[in-house]
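Here's a structure for you.
Note that one protein chain is taken out, while the other chains of the complex remain in position.
A, B and C are the chain letters, set down in written order, and residue numbers restart from 1 in every chain.
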Amino acid sequence: MIATEMSPQEIKSNKPYLDWGLSEKEYNYICEKLLKRLPNYTETGLFAVMWSEHCSYKKSKPVLREFPSQNERVLQGPGEGAGIVDIGDKQAVVFKAESHNHPSAIEPYEGAATGVGGIIRDIFSMGARPIAMLDSLHFGEIKQARTKYLINEVVAGIGGYGNCMGIPTVGGEMTFDDCYTGNPLVNAMCVGLMEQKDMQVGRAQGIGNAVMYVGAKTGRDGIHGATFASADFSDEKETQRSAVQVGDPFMEKLLMEACLELTNKHADWLVGIQDMGAAGLVSSSCEMASKAGSGLELVLDDVPQREPEMSAYEIMLSESQERMLLCIRAGFEQKVKKLFEDYGLEAVVIGRVVAGKQYLLKHNGQTVADIPVSSLTDDVLEEASQEQVPQRILQAQKKQQWIPQINNAAEVLTKLLQQPTIASKKMFTQTYDSQVRTNTVVGPGSDAAVLRVRGTKKALAMTTDGNGRFVYLDPKIGGKMAVIEAAANLIASGALPLAVTDCLNYGDPNDPAIYWELHQSVLGMAEACRTLDTPVISGNVSLYNESNGKAIYPTPMIGMVGLIRDLKHIIPSFVQHQGDLVYLVGQTKQDFAGSELQKMQLGEISGSLNEVNTTKITLRMKRLLTAMEKGLVASAHDLSEGGLAVALAETTFGTKYGIKGELSLSGAELFSETAGRFIVTVAPAKQKQFLAEMKDKVALIGKVSGESQLHLTYQDGQFNLDLEVVKGLWEDAIPCLMKSKD
Amino acid sequence: MTNVRIFVTYKESVFDPQGETITEAIHSLGYHEVKQVHVGKFFDVEVEGNIEKVKETVAQISEQLLVNFNLETYRYEIMEEA
Amino acid sequence: MTNVRIFVTYKESVFDPQGETITEAIHSLGYHEVKQVHVGKFFDVEVEGNIEKVKETVAQISEQLLVNFNLETYRYEIMEEA
């Protein structure tokens, strides 16, 4: 292998780095400004992966600075494996989301599984025990056999990994749209719980301290996986991709338990810990050194290897899964070895922190890399990106807004409930173990998942939300709506939103229109996060989500975690008692652009969005939360896809009740998707107090009835729908589509 | 009717955690003479038609359904013709 | 060193849901000439020692570990000796 490597001169003339994702300009900059010599093969490889968007965020960094990332609760903002937020009692919640879109498009089972594995390592590397997984999945319409295969395999991969790890998968979202057919989105979020005293960082410092490698052996898996994530797909390329990473959740379970024992019981042995994710050993080791301003020397012969004769390049760039890197105080190496041995794992010293600031790699007795640590991490060429408002947006503003004609609201509602994005996802969620470790108070199927914090009165609520359609029509307003929707899901469960993680899924950022979408949507999300006081504490960017030159909808996913101070305040999504009053919280406007109704009736979305007042919605949500904490609310459900009518039906599903309502809205407005609204049920005895708390900004729209009927009288009509029947249709819609032959 | 056995195995460089774990289990039972275990699956299929057509069908169902070319390769054997 | 392939299959009387599902999937792809699919797994093991000893080891690891006799039976083939 090594004998066949290109020489620095050959690299310069043959330009293999172009295939690895490094531009000519970057290569020249490295030669002339950073090294003042030509990099060798290994070094060029290091630069290629470390300077990829996936590792360096060179494209997205300027935009990410827009996000608020601090408040008095935030203990760790962006920059480490995951963000950390204070939840009182000297405890903290830790979370982050990660995308695995490109690996999943190629190999859906392993792509999704290793995505889950990676995000779990991010959480336990902070010293936290992972307590829950969520996902956010976006696929093409359920028509083609390939799409069905992708869905089945991705869902199986997520479940396969999480179930085996014993981390419950408690929530998520799933939407379907043609734009995701060739490039599905597979985002996973992990939430962990920790004692604040156990907080860890990914740092390598203290000259002479050991760099130790633990976990699976290194193979030639996914070499250049990180740079794949930065190049878009075309059908011809599909067959030539290199070694896929395979996940081993059993190994990861052992690794997690061992690392948690190390971080929680032997903090004095440990200087820093980080997982090996994208760009494997190079990224973890140089980031650990860079954050501490240290020099590092690694002896690659000592890296445990699964395959014979691996080159330095391959060892450094391998993306073999289930590996962690530790910085261990000199003298404690044997103790660490023994600890891992007890879990059946090998911990090996592969290098040391050294004086100076160089990144030194030795292999077969030779120095194979000798470059400044910072050249890999800090000196990345940030390029100003071009921005341009896309034509579709300029044109939409000139056109008249679409207003639906509703002749038979009952029929429309029945059909909406069977749209895959709205229909029950149970056939998928029941393949996830959502209960293991017995903390799940509310699992999949509600607005947010709720887990109790054992030994306290507290609970944590969590959700993932994204809506590419709105962001596509108006990135800024759509961005706000994504954050508002996540917050609304938490509020509806009785939780105070604490903080946000995100996955920013977009197309090719070199397209000025796409960069504009990225920038504008981040501005919208940032504004909503500031208003809600939910800083963005971690996240992930996935660009180049295109297939055959066509980009996905800009689809930021918001993951949000909220705190429920007392288990008594957990609010169910479903109506609870006959005779309870049904209130609509928030005003309904003519919001049909990008709605599920528009998609269903026109087959596509169009128009422009009405402004969203985040301040007003935040105030409303705070009032509602106070009413909940005072015990005035029996159930709550936020309104999202399909609007009020869909929410009313959903809130009765699984109960023996129905709703009889009278509204001053039009038939069309029943399906409007104005953001920040809720339906809330209130016991008659609590009515007065509830109204006082909500400052009368609510509308009484009906009552919970004893029979399973949705009876609605509205401005221009009325209907009576058998809820048992529509619930059956809502449940069967996706299983039917998945079974149908194409 | 022809009986065909289709063997599906992991490609060379693909990590096989199951094989590793089974190898370790065998060693812990004391059989250190067993060096390596690789796990594969096979499909016994009965196919109608002349042998050329059978071969074609076998290749097609393998490629479309039975084998995941990201990770696996396959080989088949004609077991018997009847 | 001897390479041995150990084949493990469900006993006749045991229902094999995977075989059924694959048969259906093959039919839904339009290959109605495929009549029946049975799924099995195999273990490729490399064993050290003389051939008699190898056979003994293979029988032992199969019976102790690789096969569950409630459901399965096994057969092995010596692939090559080296």
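The definition used in the following text is that a residue touches a chain if its C-beta (ideal position, glycine included) is under 8 Å from a C-beta of that chain, and two chains touch if they have at least 3 such contacts.
The rule is simple: contacts and distances are computed from a predicted model.
Choosing from "Phosphoribosylformylglycinamidine synthase subunit PurQ", "3-oxoadipate CoA-transferase subunit A", "Pyruvate dehydrogenase E1 component alpha subunit" or "Multiple resistance and pH homeostasis protein A", the protein name stored in UniProt for the chain missing from the display reads "Phosphoribosylformylglycinamidine synthase subunit PurQ". The chain that is not displayed touches the following shown chains in the complete assembly: A, B, C.
Of the candidate positions A:106, A:142, A:156 or A:267, contact with the unshown chain belongs to A:156. When the missing chain is restored to the complex, the residue among C:29, C:65 or C:78 that touches it is C:65. Remark: the omitted chain is touched by one listed residue; of A:45, A:77, A:249 or A:702 this is A:249. Only one residue in the set A:67, A:432, A:470 or A:583 touches the chain that does not appear here, and it is A:432.
The chain not displayed touches chain A at residues 156, 159-160, 163-166, 248-251, 253-254, 343-344, 430-438, 440-441, 452, 454, 567.
Summarising the interface, chain B meets the missing chain with residues 17-18, 21-22, 25, 28-29. Considering the complete assembly, chain C touches the hidden chain via residues 13-15, 17-18, 21, 65-66, 68, 70-71.
Throughout what follows, only the chains that are shown with their structure count from here on.
Distance from the chain A centre to the chain C centre is 41 Å, each centre being the mean of its Cα atoms. Averaging C-alpha coordinates per chain places the centre of chain B 10 Å away from that of chain C.
Multi-chain contact residues of chain B (touching two or more other chains) are absent. Those residues of chain A whose C-beta lies close enough to touch chain B in the complex are 106-107, 110, 216, 219-221, 239, 241, 243-248, 250-251, 306-307, 320. Of all residues in chain C, those touching chain B in their complex are 1, 7, 22, 25-26, 29, 31, 33-49, 53-54, 57, 60-61, 64-66. On the chain B side of its complex with chain A, the touching residues are 13-17, 21, 68-71.
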